[in-house]
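Can you keep this structure in mind? I'll have questions shortly.
Only one protein chain is missing; all other protein chains are in place.
Moving on, here comes chain A:
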Amino acid sequence: MLKYTIKRFLWAILTLWAVVTITFTLMHSIPGDPFAREGTMPEAVYNNLQRYYNLDEPLIVQYGIYLKQIAMLDFGPSLKSKTISVNDYIVNGFPVSLHLGLQALLIAVTFGLILGVIASLNRNKWPDYISMVLAIIGISVPSFILATFLINYVGVEWGLLPVATWKSWSHTVLPSISLAMMPMAYIARLMRSSMLEVMGQDYVNTAKAKGISRSMVILRHAIKNAILPVVTVLGFIAANLVTGSFIIEKIFGIPGMGEMFVEGIFNRDYPVILGSTVFYAAILIFLVFVVDVAYKFIDPRIKITGEGQ
């Protein structure tokens, strides 16, 4: 077990190193200069800036400096902001993105499951149609359109909730709903088909034949089994929600990490691009590592290579 864990850990470190190296190479190979302005700045100023940020060193030296920095968990300064370092960006931005993502996940799972169950239990009746129409809307309407709609009606016309910023819980409602709609619709459809399949199984019929009440059959037997396919995609959905909320963060003026990442790319802010990529990669690699080790813990038959399912 210990050997397996160590081996997995070393693989994780190696993967992270590969991500850093590839991102570093790609970033420096795209055209564009972080200090380019409309017109050119005097050469001396440009040279001073290059020297200040070590960009006058050969790439290999810059790479070495960066590896050393991240080994110390220091992602360096931002080239565009002299006020916030990349570490500050992450420390301030990630909890916000995480909060938004988890709140959206909660909404998506709760309402997705409810809609899916209602639809399956009322197959080809009006609750089924309504649920599935909602699901189709959720899947086909892009989140930014929904966000604009919610801002305009719920925020401005009806004055029920604030339009933007991230100050109190009420500010989190509209962005969470906007972000949750698509995964909610997906979960609802998945849950509906899964429920329909389970409801036709022999053990459910047996339970019914034993005289167990319909609600108990649904709760104890059907939902419990039908939920498994939803659980399998939950990790993927969660990762998407936490890392993929850029457009929602932008529309609602939320100071999360998504906006920082895209701004970093537009500005050629190398440390910001590297920092956010490495940070997200580290999280994903860590989660995979945890799951791998947990698998091994749950089922010791799994071989070190990860085969033998």
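Assorted remarks:
Basically, a residue touches a chain if its C-beta (ideal position, glycine included) is under 8 Å from a C-beta of that chain, and two chains touch if they have at least 3 such contacts; residues count from 1.
In this section, contacts and distances are computed from a predicted model.
For the chain that is left out, the UniProt protein name among "cytochrome-c oxidase", "Peptide-binding protein", "Transketolase C-terminal domain-containing protein" or "Multicomponent Na+:H+ antiporter subunit C" is "Peptide-binding protein". Looking at A:Arg8, A:Lys208 or A:Lys250, the residue that reaches the missing chain in the full complex is A:Lys250.
Against the chain not displayed here, chain A makes contact via residues 31-45, 47-49, 51-53, 80-84, 88, 92-93, 95, 98-99, 102, 105, 148, 151-152, 155-156, 159, 162-170, 172, 228, 231-232, 234-235, 238, 250-253, 255, 259-260, 266-268, 287, 290-291, 294-295, 298-299.
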